[in-house]
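The complex appears here without one of its protein chains, the remainder shown in place.
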Amino acid sequence: MMDFSRRAMMLGGLSAGLIGMPAMGASLPKRGGSIRVATQSVSTADTLDPAKGALSTDYVRHYMLYSGLTRIGHDLLAHLSLAERLESADRITWHVALRRGVHFHHGGELTSADVVFSLLRHKDPKLGSKMASIAGQFVDVRADGRYGVTIRLSGPNADLPAMLAQSHFLIVRHGADRPDGNGTGPFRLADFKPGIRTVVVRNPDYWVPGRPYLDRIELIAIPDEVSRVNALLAGDVQLVNAVAPHSTRRVEASPTHAIATAPSALYSNLITRMDRLPSGNPDFIAALKHLIDRPLVKRALFRGYATIGNDQPIPPFHPYYNPAIPQTALDLDRAKWHVQRGGLQNVRLPIFCGPAVEGSVDMASVLQEYGARVGLDLAITRVPSDGYWSTHWMRHPLSFGSTNPRPTADLIFSLFYKSDAAWNETGWKNPRFDQLLLAARGETNEANRKAMYGEMQQIVHDRCGSIIPVFISLIDGHDRRLQGLNPLPMGGLMGYQFAEHVWWAA
Amino acid sequence: MSAPHIEVSGLTVAVGDVPIVSDISFTVPRGQVLALIGESGSGKSTTALALMGWCRHGGRIAEGTIRVGGMVIEGKSEEALSAIRGRHIAYIAQSAAAAFNPSRRIMAQVIEPALIHRIMTREEAEAKAVDLFRALALPSPETIGDRYPHQVSGGQLQRLMAAMALITDPELVILDEPTTALDVTTQVEVLKCFKAALAQANHGRGATAIYVSHDLAVVAQMADRIAVLLKGRLVEEGPAEQVLTAPRDAYTQVLVNAPHPVPAAPVGDDGAPVLSVRGLTAGYGRVVDGMPQIPVLRDVAFDLPPGGALGIIGESGSGKSTLARVIAGLLPAAQGEVLLNGSALPPRLEDRSLDQFRTVQLVFQNADTALNPAHSVRRILARPLQHYHGLTGAAADRRVAELLDLTRLPAEVIDRPVTKLSGGQKQRVNLARALAAEPKVLLCDEVTSALDTVVGAAILALIEDLRRDLGLATVFISHDIHAVSALCDKVLVLYGGTPVELATRAAFNGPRHHPYTSLLQSSLPTMDRAWLDTTRPPILRGFRVEGLCPFQPRCADAVPGLCDAVPAPLREGDGMRWLCHHSPSIKEPA
Amino acid sequence: MSGAKTGKASLWPMLIRRVGSALLTLLLVSMVIFAIAGLLPGDAAQEALGQSATPEQVAALRHEMGLDQPAPVRYAHWLSGMVRGDAGQSLVAGMPVGAIIAERLPNTLMLAGMTAVLAVPLALVMGITAAIRRGTWIDRAINLASLSMVALPEFLVATVGVLIFSVKLMWLPSIAMVSAEASWSDTLRSCALPILSLTVVVVAQMARMTRAAIADQLDRPYVEMARLKGASLSRVVLGHVLPNCLGPIVNAMALSLSYLMGGAIIVETIFNFPGLASLMVNAVTSRDMPLLQACAMIFCSAYLLLMLVADMVALLANPRLRAQ
Partner (left out) sequence: MKRSISLLVGALTRAPLATRVAAGFVGFWLVLAVGGPWVAPHPVGAFVDQDVFSGLSARLWLGSDYLGRDVFSRLLYGARYTVFLGLGAALLAACCGTALALWATLSGGAIDEVISRLMDTLISIPSKILALVLVAACGSSLPLLLLICALTYVPGNFRIARALAMNLAALDFVAAARARGERKFAIALHEVLPNMVHPLLADLGLRFVFVVLLLSGLSFLGLGVQPPYADLGSLVRENISGLTEGAPAILAPALAIAVLTVGTNLLIDALKPEDKR
């Protein structure tokens, strides 16, 4: 199990230097080798601009080419990267000291100008940054000498180091309005065809000595899961992400391949809109929560590659997890009682689900199956991925959402559960929750902070219509000769950052 | 005398267990021509093809023996038969237009038998083919082989097919109705060529031949022996002279005393014409100054009194059928008008009234295509009753029964699909459908051409009866000069779309004619076995020149410097109107 | 001969007429595409910014992309560009549409071409064999086999192919990796499975049409005549029948082959083939109208071109039409 004891590091004094990556295989890291990696998403919108990264392929590409100020480690905490120091007294004004002697691929040393440019460009609406709303917190970003940067926030936020670890905030060369891959990352760009492939070669001048190990990586995307696994097994690619749970048997059956899995905070949740009826009826929500056979979902849908959830977004392995909340379980009698108490017999509601949300169609099937037994008529409406997020997600009394792991509990709660959040999926409003959330940001006492987050979890579990049956584990598949792959809960392919850590032991 | 060249005994060809022909036996001495004669469905083609070991429609030689020369035909494998077909036994099909491959050059097809059987090199075969073309009197024998089938005329194709058959010097040639699809004028040429070619075949020794035909007069010209088939059985076989002059079998006697139509009582030329055609010009393609791009009919005019009968004759392509289509409205005229009861019929279908439709009824040539194969007799007849008279239900049923009775059809055919009727019955239904409209004018377009002689004669007799009983004015379009001259009050002769003669029946049956009419009449074969050898050979010089006499290039009586220089005048007199420099009575230019 | 001359003379009006109706068809296609794409929820700006975008951001990007103009204006703008030969700028990739297409068109053409090279002769052999052996067990076997081929979902065919040839035997790659640098033999090997899968998809229909066209001719008198010359059935079919049914056969083939351009989406997906069909799907999901229109125009042109070629072949194969 992971060790979460070193948690004070979220504050100013971040753990210095690099994270020692415990290798899974026995062999020692080795230089050389060329691999091909396949992720699951592809688009003509594939980009070299970190700010615009939207898909796993983008994140992987960006982490290969660029470096960030911080990065998330296996302890789920932020660690320093290009920043040598990242400090704040009030958590409003932060001081960054940059590592010296770091060079861009096309020459030129990394300076404060690059960082200021890279952070401020997110605020330009024309750019279309994915992090525009978060970057709104940057009231001011100023160069402080050649290697120093001062960031002033609109309010206290202890999680800035973790936020900056996201791929969107990777550092590009100043003045690069359309970044072309010129970064300080472990690999240099050799070929890029949007929607087709990315080829990178080893950056010999990488600022981390000895890294990376591989000479060349070709990154492609194979959206079809069966094809992706077939390509792995056929030896056409050496590493894939998002292996479906029922495909793991096939990978494990191959003597030359293995899967790498990590529990994660990724979840697909059933969203009941609380500002409408009957989905806002507490009895309706309670009935639904008791209609879900979580072990069945874990077993049948995810073949065990999941962690049972309890209708709140913080997974059991998270530092702030509240273990005191009782687990909700399948209870048809209780569900029926709620249905009758709420006068919900013969309610007919469509559940919007689709391939856009992993497992949603099958979870809806489970729900429909059990719902029929207690008198709820839930009709499955499967809609295509295309347009799902703009037209269906949160738009109906019952729909499914999917939330990727976020670096901090604050981010998850702020983005999806705060009353005024744009993505307040259920549309609930809980003043106590909002108050706790704001207080936790400025709270310096770690124990108090944990207690606050614990109460927030209890409130979401009891009152919110976000139904989270399980947290879905991340499953990568790889050639056994590819070593050093140490899964990270933040995302597949070691939180998309595998490139500089793995080596080829042929 | 040596053993017969062909010996067929006890031949039975069957499809499944149903015999098509049974117990056929005959012999043919080497070098002689045996004619197989009978009506359609009598099994004459089946018998002839069995000599090649070939059975159509899944048939097989069930019983009997066939010997050609020393060769056993029955029971041979396909490979062995392929070695004989086209090499020792050759076949000349009824319709050369269909039997030639439309997409390959003629020469390639003519020499193919020689190449398949590897008896000549390509060069030798082509040289021989050119020789045969010459012998068959084909125009430009050196180059005609380079053309495609659609680029030569039907009569030429039929001769080219003879060349194809003869190129391997076969010992037996099977001719399957080889002139049936041809005009009488062309038939004469082709028959002459065939006769000469057969005699010259096999390096002058002459080929043995089987000549299949329904036309006794044609057979009389060609055959040494005649075999008569009826419903799959051989009823009489013997020397041609004997069969033609002293037939023993009752059926043969019917054939020999060919049922010529009984002349109908003429109808007086009095009363206003029910149908008049004035200066009619029609054709296909864009119309410029009243002249279509491809003119088919030029300046046609006639009158038809109520109850009268007009015959229209001419070779194929002369525009006979087009005339019927123009009157019926299927093809709008470019110029001129059609008057019905004195008032002009709109040229286009869309502008005609229901009553105008009803009054003029067209009976199509081919009942096979004119009757919708998806329908029953009842539905076909009920439709016009409902359409014109609003009759439905029991009233319509009664009228349908009446129509069947009127056309001498048995009542039980009423619910049969038309595909299950015989040819004659179909033509009667075709006629009944027209009568259902209760028309005043009946346009009969070659209504007997697809029928056997006897059946056709019965149809003609029926139409004649109906005309008399119902007072129908009838336009008879036909290539059968006998029938037209017997039945019609007036005869219009078309040549290349131009009316060259319009004669009363008396005048038409008289001795004086337009040269083209004379040619048509003299081209009709007779039972006289010497007829073919005494007819005049055809003439062809130059091409038709617009404005001049259209028949001039083929006219035996054309006067150089006159006919090829001055447009022919329209002359009138003695019950005739004709387009010629010659006066019909004298053979000198007038 | 005069036939050849008049044939040439009548070819031009026909071609001009065809080009005219082709332009009409292209216009119709672009209008239909524009209209139905208008039904789609969201637009390129929204899709590009994703879920997190604020309305102000979307509005700004929309203005940047010119999406704030009314639909007819955008269509007219696109059309006028098209008339000048400018397919416009991709809204999403920020590159000229022509450049994106140029990346993929050769791939699709190569895949379609190679499939045609394999499928057409195979279909001809199957169809001709079945026709020659009409009514025998060979005919029935080919009929059954081709029907079964038509009946199997193409993703199943492709997946079975991958499992056997890539995963099990490791003879062929499971994904198609085409790049300009790869040698011909590498490309061929890499595309072998997609080509085979597509061949299975199209060959059956072509073979059935070939057989039907030939069988239709076998009852013609000229076939009997050729047989009575002593020609074997295979000689008759190859030498006599085939030239006469070239028209319908080529037509059926052209129809099937036109499917290879835009219909190959499933094969492209399974083999990760960078072709036009997946590009078009991509254009739909990212609401990239200029790209979508360009793909539609290419598919439509390919279809029209194939049909034109088919008609020309039919015309040239038929001396009667040729001489008109």
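For clarity, chains are labelled A, B and C in written order, and residue numbers in each chain start from 1.
Definition applied: a contact is a pair of C-beta atoms (placed from the backbone, for glycine too) under 8 Å apart; a residue touches a chain by one contact, two chains touch by 3 or more.
Just so we're clear, the structure is a prediction, and the values are computed from it rather than from any experiment.
> Give the labels of the shown chains that the missing chain contacts, considering the complete complex.
The chain that is not shown is in contact with A, B, C.
> Please pick, from C:I16, C:A71, C:A141 or C:L156, the residue that touches the omitted chain in the full complex.
Counting the whole complex, the residue in contact with the absent chain is C:L156.
> Kindly state which of the options A:L189, A:A244 or A:L437 is in contact with the chain not pictured.
Selected residue, touching the omitted chain: A:A244.
> Please pick, from A:V201, A:V226, A:A422 or A:L438, the residue that touches the omitted chain in the full complex.
A:V226
> State which residues belonging to chain A touch the missing partner chain.
Chain A touches the chain not shown through residues 226, 229, 244, 246-247, 250, 296, 299-301, 303, 354-355, 361-362, 364-366, 368-369, 380-387.
> On chain C, what residues meet the omitted chain?
Interface with the chain not displayed, on the chain C side: 21, 24-25, 28-29, 32-33, 36-37, 39-41, 143-144, 147-148, 150-156, 159-160, 163, 167, 205, 208, 215-216, 219, 255, 258, 261-263, 265-266, 269, 277, 280-281, 284, 296, 299-300, 302-304, 307.
> Of the residues in chain B, which ones touch the absent chain?
325, 328-330, 349, 352, 354, 357-358, 361-362, 364-366, 369-375, 383-384, 387, 419, 433, 437
Here is the rule we use: only the chains that are shown with their structure count from here on.
> Quick check on the contact network: minimum steps from chain B to chain C?
Each step joins two touching chains, and the minimum needed here is 1.
> Averaged over CA atoms, how far is the centre of chain B from the centre of chain C? Could you give it in whole Å?
So the centre of chain B lies 49 Å away from the centre of chain C.
> For chain A and chain C, what's the span in angstrom between their mean Cα positions?
41
> What whole-number Å value describes the gap between the mean CA coordinates of chain A and chain B?
Comparing mean C-alpha positions, chain B is 89 Å from chain A.
> Note which residues of chain C are touching chain B in the complex, please.
1, 3, 220-222, 224-232, 235, 239-240, 243-244, 317-320, 323
> Could you please specify the touching residues of chain A with respect to chain C in the complex?
Residue list for chain A touching chain C: 38, 42-45, 52, 54, 125-126, 128, 130-133, 178, 193-197, 220-224, 226-227, 230-231, 233-237, 385-387, 389-391, 393, 422-423.
> In the complex, go through chain C and note every residue touching chain A.
Residues 40-42, 46-54, 56-57, 60-61, 64, 90, 92-95, 100, 103, 159, 162-163, 166-167, 170, 173-175, 177, 179, 269-272, 274, 279, 282-286, 288, 291 of chain C touch chain A in their complex.
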